[in-house]
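Selected chains only, in their assembly positions.
Going in written order, the chains are labelled A and B, and every chain counts its residues from 1.
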Amino acid sequence: AHAQSSVTIYGTLDAGIAKISGTTAQITKRDNNKLGFRGVEDLGNGLKALFQLEVRFEPDTGTVEAGSRPLFQGQSRVGLQGGFGTIRLGRGLTAYQEASVAFEPWNGLPTVSPSSTGGSIGPGFQPDLHVAGYTSDPLGPAGNSRNRFSNAVFYNSPLFNGFQVNLTVGAKEANGNAALIGRGTALAPQYPANSVPSAAPYSLSATYNNGRFGALAAYERNAVETDVWAVAASYKPTADLKLMASYQKQDQSHTMAANAETKAWVLGANYTVGAGKVLLGYGQKTPDAMPHTKQASVGYEHSLSPRTYVYADLSNRKSPPVANQTILRSYTFYGVGVHHNF
Amino acid sequence: AHAQSSVTIYGTLDAGIAKISGTTAQITKRDNNKLGFRGVEDLGNGLKALFQLEVRFEPDTGTVEAGSRPLFQGQSRVGLQGGFGTIRLGRGLTAYQEASVAFEPWNGLPTVSPSSTGGSIGPGFQPDLHVAGYTSDPLGPAGNSRNRFSNAVFYNSPLFNGFQVNLTVGAKEANGNAALIGRGTALAPQYPANSVPSAAPYSLSATYNNGRFGALAAYERNAVETDVWAVAASYKPTADLKLMASYQKQDQSHTMAANAETKAWVLGANYTVGAGKVLLGYGQKTPDAMPHTKQASVGYEHSLSPRTYVYADLSNRKSPPVANQTILRSYTFYGVGVHHNF
């Protein structure tokens, strides 16, 4: 009954071959793979209705993302936009997670987590070092992603001289989590299975961007009252070069009796030269009383068109193979592949 | 290989905030959320081929509907249309369920069933009172919906002076049900897991509509030989006002030794005033020897465009919290949200 023009289909396919030192080569991805449906309706008087639904999937096996995530893992949101800003309801990236990717040299790529080998690693810093190991959704179902709120209200202010404020607030709804022991015991976990959040989770970010200079300040507290704050900045000395830096600190003292703080920082650069783009990054993560995780990455993207590029990455990461271990293991990651937007 | 114009993409996003007395506020939905694909091909000589596939999902978490339903929960049907009427095969609403929503003041909205609190409730009457508690698919997989047949043939007659006859017949196929004890015992259930229907399920409805006056008579028998019959009528004294009434009776004597009959009736009105629409309803459900369930609802929809409206609902329901209990519990439901078609 509705015109075809009211929905736009978009997506990303990204597949490649990657190898981690000591393992065999694998077919994998570098970026998230998406199939999305979105639309905007002009309601008049500056008001708009908007929606977005985004399937995420694994290109190498054809399953939904990680074989376990919701059909519309990317997002499922609907709302209104006007002079007051944008307000949406549903599931999506939190205000902090959504704003932070602009300050990460791989622009928020997922960590590749091979199914058959130890060692979750990829060239980017976003899902771990760039957020100090923090997860936005500790009470989500097993296998869920780490940077979204379900059952949430999302607000974005209008842009005002380059400034914007974003707020996400989640409802205190249970969402099928596995038991989380925390400060409890195996018999009496702090958060039993299918728990209601002990406090409403929320996420707040403020951003500034004038084209040459960008900045972020953010604070988020999740459903088990772990919090994280972050500051980040970027600078473009020339149109071709973007430098970026971030610092973040996670506090898990609500669920951990000791070593509850984690600090992390990431430095990065993107340099565009003709059809090529060079990506560089270095970061460290420092949990209390644990060895530092250190990661250095270099990547190259070569555009075949505005929608398609091929890429190669090299990354080294030194980190404990298991949480709370004091020994470090060194992984080296090599990857090549193709990235296509539609 | 086929022209893009042969498929239409359509859908509905509906999300809001609702609260049931005694619980915390939740992000939820009021209407079903859909993403559909459909097409009609003109075969010449008045013959058409048609198909429809409809994904259902939860906007607040991004999962498929109820986290458990088939990918194309809404429907998956293909068939032919001509002078003989329309015949389709697959899965969809039964003839009775599809025709009955025109006589329900909320037009067949689902009951909201919050995951973390007791009390399945919403403003509408359709999935419970309006069908006398009947379910069309008792041998479907756990978590399946209650108003569809899988493995079925769907026939709709042509319209003849406002009259139409609709028939749905299901095959005697097992579809992965959990054991249904019925008149058996836990060790020897009347319908063991993955049972074949004891009789072919079918659904028959006859409708009349002349614009001002509408009427329905329907009969349906499901795979465990529970049957339901219903009569309903609607009347529009003016173009802005629609009054409606229905009476339905379910007989579960094939699977229940006592108290097998349930009778229910619902009265409703829709009143359109400018961009606003007021919805009113009251109904009762009377299982044999059980207390009456009583529900009263009032709602308001305000159109922002032909495709988008905001809404608010208030509903009170008195019903036993568990089947076969004689005490009544009173729930009050409040909800606001946004509804967008594309």
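Just so it is clear, contacts are C-beta pairs under 8 Å (C-beta built on N, C-alpha and C of every residue); 3 or more make two chains touch, one makes a residue touch a chain.
It should be emphasised that the depicted structure is a prediction, and the values quoted were computed from it without experimental measurement.
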Exercise. Since every chain is the same sequence and 2 are placed, give me the total copy number for this complex.
Key: 3
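Simple rule for what comes next: only the chains that are shown with their structure count from here on.
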Quiz prompt | Euclidean distance of C-alpha centroids - chain A vs chain B, Å | solution = 39
Exercise. Enumerate the contact residues on chain A facing chain B in the complex.
Key: 1-2, 4, 6-7, 9, 37, 39, 41, 43-44, 47, 49, 51, 53, 70-80, 89-91, 150-153, 170-176, 194, 196
Practice problem: Please give the residue numbers of chain B that touch chain A in the complex, ascending. | Solution: 8-11, 13-17, 24-27, 33, 35, 55, 57-64, 67, 71, 114-116, 304-305, 307-308, 337-338, 340-342
